[in-house]
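Reading through the structure tokens given below for one structure.
As you look at this complex, bear in mind that one protein chain is not there, while each of the others sits in place.
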Amino acid sequence: MKDTPLCNCERDFLLKAIEEKKRLDGRQTYDYRKIKITFGTDYGCCFVDLGKTRVMAQVSCELVAPKDNRPNEGIMFFNVELSPMASPAFEQGRQSELSVKLNRQLERCLRNSKCIDTESLCVVSGEKVWQIRVDVHMLNHDGNLMDAVSIAAITALCHFRRPDVGIQGDEVTVYSPEERDPIPLSIYHMPISVSFSFFQEGTYLLVDPCEREERVMDGLLMIAMNKHREICSIQSSGGIMLLKEQVMRCSKIASVKVSEITELINKALENDKKARKAGGRCGFAESMPQERITALKKDKTAVEMTDVSERANEIVQKAEALPQTVPSPVVPVPGVGQVGQGPQNTWGLDEEEDEEDSDEEQEEQVTKMEEEHSENKEESRGGEVVEISDSEEEEVVILHPEKPDRTPKNTGSTSHQKVAASSKKRTKK
Amino acid sequence: MAGLELLSDQGYRLDGRKASELRKVQARMGVFAQADGSAYLEQGNTKALAVVYGPHEIRGSRSRALHDRAVINCQYSMATFSTAERKRRPHGDRKSTEMSLHLKQTFEAAVMTQLYPRSQIDIYVKILQSDGGNYSVCVNAATLAVIDAGIPMRDYVCACTVGFVDETPLADLCYAEESGGVSSLALALLPRGGQIALLQMDARLHQDHLETLIEAAMTACKGVSKVLDEVVRQHLQEVSVLTGE
């Protein structure tokens, strides 16, 4: 399916807004969208959210014969997959221009900059080397794929552990993770791509364009850099004319952005390491109930908390005035609603919830970067409690404030069904 | 990387050039009769042939047509005998698809496509012998072919690759230098306005050096543009003498 073209009104509106230094999502010209890095169960699996753009990277390895001209170097292979899942404009199978562009840019960004020590991947010179394969899949397309791809790829590579090998004479043994701890790759530096889009013949410049902005832009400049301020690759695309001064300005902006992103990646990696050490549950299975996988997941919204207890009290009072004739819906699991006082299914639910609650505290692999780091974390988290949206009926709100003082207890929970579960417990009483 | 000394203490390069010296450029326009425009260009030992067809009616699916400008279709290929090792697939792999894309981009910036709505311009480039700087040579050859076809352009597009060794920028890299692990930068320039139509860089380079490198590349491109200008003027002279009554 071809992309539906943007209507002229919308195009004009977008361009006008850019002229007035405004962006659709309220960002400033040089702001990035929120970046979120999450890891999967396995080593080397990583999800990156860049606003609504979502990509997944998976690193895998294999023992192969090396290339003839490089007998003692491992092989790096990159593949960016644009599945129609991410956007109806992506076609299955055929190599589109975009996919060639992304693939080559990623290759140039990570292979040509020699950020990975390929010689350390050699097992037996000229016979067996490790082939590291990085597959990046698009899950949702909302602009600036390249940056998301590069962050996902390098983070996944940093996260990846390859199995240890032992050599006895001619025999090569690959040890399973149980026998010997897997080994991380040696990475010299982390190139991260930063995209700049140009509008109106290069008069206006935006960092991290979203999909709408990408549609009206004249051209794109991608600069890949590492935190040592070394440029690893530059690529301009689209039919634009650049001036030298613009390129220089972009490279300066890029160096700032790259150091921010690098820090974020490092923090995410550290958090994941801690979580794994603590033995917490992590990965794909864990991400399902937290709705981390789907693009429909809800972001936390900051809610004013100053007068929450008074308001809650108010609501409680009002609620007591109401006759409790209408049975309240009970939501034991998201998606399953139950109305009335019918027999409760208590199978295992109780213990499990308690366990999860305690796990929750260590579960801090989800790192967020917001432009305003000062923003009070507690506040945004507390807001969670108010955001109970699984039920359509307003009465649900009434359920919890029975004991308004209990609200802070729920601060650790990151998803609604926690609240739902606790509410269920309360109704049981 | 270590084995070769790319820049001697006296300031000479592997092939005896100075740091900012270009290779010899020779070119000829109008080498094919059946095409709308064609050109042959040699830059040192890199040789390229460019052919332009169009603007003409869109071939293939009509849905590709743009209502406000012409579509530029580029195809880059390398002759099987162009490199030391024979390749089985001279075109269609990722690298050449990317190269075609870059050529397309470069010429979309320079050709005044808005004058030819709903048509298509084909640019085919073939590398006959490859000795470094393939992209630049292709761009230079294609520029001549486009001019030969009488398609309006804002200016010449000239391209050049530049490397960076021992704090010195080297202009117009040859294959030995390119493969010697130098960080290289390819730049396509519209010389009169100093506008960059395409910028591409590989390998690591500290941010502080970027400016000097771009500066060197622009100077090199301007050098190339002088040569191309001469070729075009001479060709113009020759042909107009013939047609003049």
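We call the chains A and B, going by the order they appear; numbering starts again at 1 in every chain.
The rule is simple: contacts are C-beta pairs under 8 Å (C-beta built on N, C-alpha and C of every residue); 3 or more make two chains touch, one makes a residue touch a chain.
The rule we apply is simple: contacts and distances are computed from a predicted model.
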Protein that the absent chain corresponds to, by UniProt name, given "Molybdopterin synthase sulfur carrier subunit", "ATPase family gene 2 protein homolog B", "Large ribosomal subunit protein uL14m" or "Exosome complex component RRP4": "Exosome complex component RRP4"
With touch defined as in the header, list the contact partners of the absent chain among those displayed. B
Which candidate, B:D155, B:E178 or B:E211, sits in contact with the chain we can't see? B:D155
Given B:K95, B:R118, B:H209 or B:K222, the residue that touches the chain left out of view is B:R118
Where does chain B touch the missing chain, residue by residue? 30, 33, 36-37, 54-57, 112, 116-119, 147-156, 190-193, 229, 232-233, 235-245
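Rule of thumb we're sticking to: only the chains that are shown with their structure count from here on.
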Once you find the CA centre of chain A and the CA centre of chain B, what distance in Å lies between them? 40
Complex interface listing, chain A residues touching chain B: 2, 95, 97, 100-101, 103-104, 108, 112-114, 221, 225-226, 228-244, 247-248, 251-252, 255
Which residues of chain B touch chain A in the complex? 63, 94-95, 97-98, 101, 105, 108-109, 185, 190, 193-208, 210-211, 214-215, 218
